[in-house]
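Omission of a single protein chain aside, the complex is shown with its protein chains in their original locations.
The first chain written gets the first letter, and so on, giving A and B; residue counts start at 1 in each chain.
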Amino acid sequence: MLSQDSNLMLEINDLHASIEDKEILTGVNLEVRSGEIHAVMGRNGSGKSTLSKVIAGHPAYVVTSGTVKFNGENLLEMEPEERARIGIFLGFQYPVEIPGVSNLEFLRVATNSRRKELGKEELDTFEFEELVKERLSVVQMNPAFLDRSVNEGFSGGEKKRNEILQMALLEPSISILDETDSGLDIDALRIVASGVNQLSTRTTATILITHYQRLLNEITPDFVHVMAEGAIVKTGGQELAIELENRGYEWIEENIKKINL
Amino acid sequence: MSNPNTVEKIVSKPYKYGFVTDIETEKINKGINRDTIKLISAKKNEPEFLLKFRLRAYDEWLKMKEPNWAKLGYPPINYQDIIYYAAPKKDKKKESLEEVDPKLLETFEKLGIPISEQKRLTNVAVDAVFDSVSIATTYKEKLAEHGVIFCSISEAVNEYPEIIKKYLGTVVPINDNFFAALNSAVFSDGSFVYIPKGVECPMELSSYFRINSGDTGQFERTLIIAEEKSSVSYLEGCTAPMFDTNTLHAAVVELIALDHSSIKYSTVQNWYSGNEQGVGGIYNFVTKRGQCRGKKSKISWSQVETGSAITWKYPSCILQGEESVGEFYSVALTNNFQKADTGTKMIHIGAKTRSTIVSKGISAGQSSNSYRGLVHMGPQAVGARNYSQCDSMLIGDQAAANTYPYIHSQQPQANIEHEASTCRISEDQLFYLQSRGIDFEEAISMMVSGFCQDVFNQLPMEFASEADKLLALKLEGSVG
Partner (left out) sequence: MSFKDCVPQWLNSIKETNNLYVEKIRQKGRSNLNLLDHPNTKNENWRLSNIKRLENFINLPFPDQAKFDYQNKYPIFKNIPKNILQIKIDSLDNPLESLVLPEGVRALNNEEIECYLGHTIDRCNSNNLWPVAINEASTNQVIGLEVKGNNLPTIELVLAANANTFHSTRVLIKVREKTTLNLNEVIIGSSKSSQSNLMEIIVGEEANVHHGIIALGGGNAHLLTNLAVEQKEQSNYSLIALQKGWLFSRFEPHIIQLRGNAKTNLKGLQISTGDDELSTHSYVRFDGPNGELDQLNKAAANDNSHSIFNGAIQVPKVAQKTQAAQLSRNLILSKRAKIDTKPELEIIADDVRCTHGATISQLQEEELFYLRSRGINSKQAYSLLLEGYYKEIISMLPLYSERWSFLNNLL
């Protein structure tokens, strides 16, 4: 999917971030261009999820230094909802359940806020229902889920599908999918992966945050990054993921030690 | 439960600390008035300020009414029928252990608290209190090397009057409640701990309280002060002989934690609880309170309450210093006609203060076991958090388990979460253990111990296994 006219979308420079005075990101550098798919891998606690939350603007994290730019704009100054509206999408590892808030209503308000940004017409309840029904097919989701409260009582797989449905509705420029594969059986994984593949175009970019190589069998990344102790320590192509699968993370850590020595 | 009778049978076990030490005791006359207080003060050779403190407390006490809100339902106590001071004869404070009456040493040895030079525990300093006086304190010299003061409060009153004057009654005011006022008027002895700035106390400190006389009330007073950046772990144990009358125990404990200091206070309470018909036993009406005065200070209460006919006790934390931490871990086991009303108060005053409450109540026989607790978030407690968990286990269909959490918040940026459940030992769980070859009695004991594990984990290592044994003992029995 790489092409000559791809432009720089996301630019992360020496990003440091902490939560409750504890530094989690220790200098992340990353560039993502349109049309690219990046995979970020690493052990639990290496800072992968934190990176995704910092990009999306989670208020619990404090950026202590570094920059994050999106299409040249300073992302760090924006509220989470502004980031979403200009096309940044975070697929949560653990989507929260929000009892009482109707899923359909939530999807409609969210979709309209993005459409407004894109200069598209806002949709009323009926128009929106049409759109949702069409997009449901991307994730093969049962329309009954629309009548329930946001994520309430959804199984792990249903929650992840609901995330991809939101991605399909919001049509983001860049999607960061945090462990979207965790807790899914192979069929659900394929459905989710095919959803992501359908939604990827030359003008969008995707960052997959994952533990395992198996998602990468379904979605082929252009770049694979390995995170350790809050920074990206190695970057390569698809073959890096395979090597990691075979040799484990120790292998990377050994390498880092050698370099440091 | 497949056979509830068996379970009931095995929860009763004779009290093994019920013996009386035959020792000549000096007692003052029964009853309380200003002269009694002057007499106690004179016997203890106290400075003037303390006598004044006592008399003020007495005047307050006279104005107060005995509380009945806990609905504990005990016959009225005749406060003029209690002896307020009893001490083994030759009560002059002993300079060395050799001078201590061997009978007393033997008593404590029998209780599992050896204090003689050869036998004493290697890493625990013990203050042994017999009726109204402290008999001996071990490892005093070693502690002194680190600047730690560990002695009886009577001794502290004379040797460190300035510290006592500065702190006594500042956490539990003399008019705090009926029993605290009584204690402030007549307290006999207890422990005093002072940890200087920057010192981590090199060993566990422990007090052991023994009521020996049947008609004597025990009113001990404990004061622990942890200066900046210091820490200490303290444990108290309690037993009493079996008498068919009720004995009053009204203690006051005050803890003060300054900046970055920590105090861990553990109790294993096994006062005599009365017989199977509910006759006799200790009335345990205790006021325990800690104040986290300093920033990032911490006070942690752990208690295993198995004894007493009636327990009325709420070890509390006033979380004043910013980011200070309060903890309460409790196991209360009641059997026969015991009544326990216990819990904690977490008063969040400062910003970002945190508290954790874990309470496990086990009620058997016809006993009643109540958790009563208060979580209070004041208007300044921005970002404060509390988590409470109160679980009850019922054994037999005559026992009562009550839960009364009082929760109050005036701060939107504070979070309170309270969870509670009541359960019994499930047949499935029992069957599972039995099918693995574990006998019924042991299976029950394992389940109870498992139920309490969160709390036992908080006890100092030496005592965790002791507490476990104590519960097993209470649950051990005649199934065969």
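Assume a contact is a pair of C-beta atoms (placed from the backbone, for glycine too) under 8 Å apart; a residue touches a chain by one contact, two chains touch by 3 or more.
This structure is a prediction, so every number in the text was calculated from the model and none was measured.
*Asks:* Considering the whole complex, which of B:Ser191, B:Ser392 or B:Ser445 touches the chain not shown?
*Replies:* From the options B:Ser191, B:Ser392 or B:Ser445, the contact with the absent chain belongs to B:Ser392.
*Asks:* Which residue among A:Ala17, A:Val40 or A:Ala56 touches the omitted chain?
*Replies:* The missing chain is touched by A:Ala56.
*Asks:* In terms of residues, what is the contact footprint of the unshown chain on chain A?
*Replies:* Against the left-out chain, chain A lists 56-60, 79-81, 83-85, 89-90, 92, 95-96, 98-102, 105-106, 109-110, 113-114, 117, 149-150, 166, 170.
*Asks:* For chain B, which residues touch the unseen chain?
*Replies:* Counting only chain B, the missing chain is touched by 1, 4, 69, 377, 379, 392, 394-424.
One rule holds in what follows: only the chains that are shown with their structure count from here on.
*Asks:* So how far apart, in whole Å, are chain A and chain B when each is placed at the average of its C-alpha atoms?
*Replies:* Taking the mean C-alpha position of each chain, the two centres sit 54 Å apart.
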